[in-house]
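Left out: one protein chain. Kept in place: all the others.
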Amino acid sequence: MMRKSPMKQESRQTISGVDFKEYFQPESIQKALEIRAEYGDQIEVAAGSTDLLVANYEKLHEIKYWLDLVKLDQLKKIEVIDNELHIGAMVTHLQLMKSDLIKKNLAVLAAAAEDVGSPQIRSRGTIGGNICTSSPAGDLLAPLLSYGASFKLQSTEGERIVKAEEFFTGPKRNSMETDELLTEIIIPLTDNKREGSWIKVGRRKALVISTLTLAVVLEFEGEKIVKAGIAMGSVAPTPVRLKGIEAVMVDQKLTDLDYKALGREVKASINPIDDLRGTKEYREDVAVDVMVRALKEIERKVSS
Amino acid sequence: MQITLTVNGEQRELEVTPYTRLLDLLREDLGLTGVKEGCGKGECGACTVIMNGELTASCLVPAPQADQAEIITVEGLGTRDNLHPIQESFVEAGAVQCGYCIPGMVLAGKRLLDENPKPTEKEVRYGLSGNICRCTGYAKIIDAVMLAADKLAVEGSDSND
């Protein structure tokens, strides 16, 4: 046979020619919901695809039905409606960390978005995807819990609003029905002074699945804490909100609190496991330290 | 299914399947093998391209999601005889060893300098944080981006004079 010398691949422009009729890229939410209703859990929902393509590496060809939300521009907006911040499910991490609205009102969420993956991941990965993947280590989830976020789930039948703490039911499990899509994240705004802290513990600074995360959001009237949101990731089967500790802090002055004792409370309230990112013991010890660090950071911010 | 996208300034109409990744599309259909696959899972940055102005791991983009997108690969920056200043800097700073991460590094460096022409070392490290190199230990890669910043600044000031 003829011997060819190796060369760079020339443009061939034909790898399939197969017409995939069941890759849907709707341009309206209504159309997306209809497709979702028809295919239910048979269909893979693609947002930024940064989780989907990792989970299906080497078996992408086995996915039969795709619902790609990338052309739903309605879901890429961040806006204020009636003293609530509405974040579209297709807003990327990059949008979150650059948005003035988010930086001003939800600094802890912006900081968490900045710690996700790498520039290459943040430009594609979405807040909706992070929520629907429902990993206990999802970096945006603890901040969303601390801000008291709710999720708008839509189907052809209508819509319902679910509180973040009721949404997550287990590792990579949530209470979304198979005909529903997450379309919006709703977070109440406040006129009170809000200060917060975001701490992510991992083996590297970039591209790391968190060993532990902590999001603390405090609302002040004068020096008094009137509302507290404390949530953690990677310390239980779901991201968790620590309401017991929040209750202890409300109506107190920050400087009157015993940070170390609160840290020990945090340790007592979580239920981490041993895994390749850290042991239970390590996570419990670190939980105490990060709580103290977070409160000190908020104290610094408040006093300055 | 058919998509339309612009690659390195040229508009292309292409037939794709959903299991074609943007990475495969660029490498196999368009012959742009400067885009590399190191892990296939968005961890290493070798497959980095600039998509609609942002760094993107092309191994994590199903080709249909690149419909209407504007893509820049390393081939779109400069040629051997006419290197982009950032490519020139990588050569001159001795930042290239095995070279497998370099197309991604060059693009990450370019994207950073487009937004922030005078980055600090820390900002360079953050800008390159999605790209892994196993040869250099990064020092000379960071030098290269800093050098490129200087070159682009001189170029800019020269053209203003």
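When the chains are written out, they are named A and B in that same order, and each has its own residue count from 1.
Going forward, contacts are C-beta pairs under 8 Å (C-beta built on N, C-alpha and C of every residue); 3 or more make two chains touch, one makes a residue touch a chain.
What we mean here is this: contacts and distances are computed from a predicted model.
The complex appears with one chain absent; UniProt names that chain "Purine hydroxylase alpha subunit apoprotein" among the candidates "MarR family transcriptional regulator", "G-protein coupled receptors family 3 profile domain-containing protein", "PRC-barrel domain protein" or "Purine hydroxylase alpha subunit apoprotein". The omitted chain makes contact with just one of the residues B:101, B:124 or B:142: B:101.
Within the complete assembly, B:92 is the residue of B:54, B:92 or B:123 that touches the hidden chain. In the complete complex, the residue from A:58, A:100 or A:191 that touches the missing chain is A:58. Touching the omitted chain from chain A are residues 1, 3-4, 6-9, 12, 57-59, 61. Residues of chain B that touch the chain left out of view are 19, 27-28, 32-41, 44, 46, 73-75, 77-80, 83, 87-88, 90-94, 96-103, 106, 132-135, 143, 147, 150-151, 153-154, 157.
Rule of thumb we're sticking to: only the chains that are shown with their structure count from here on.
Between the Cα centres of chain A and chain B there is a gap of 27 Å.
Taken in their complex, chain A has these residues touching chain B: 8-20, 23, 25, 46, 49-50, 53-54, 57-58, 60-61, 63, 66, 68, 70, 94, 117-121, 123-124, 205-207. Contacts from chain B toward chain A in the complex involve residues 1, 14-21, 24, 27-31, 33, 40-43, 45, 48, 51, 54-57, 59-62, 64-65, 67, 108, 111, 127, 129-131.
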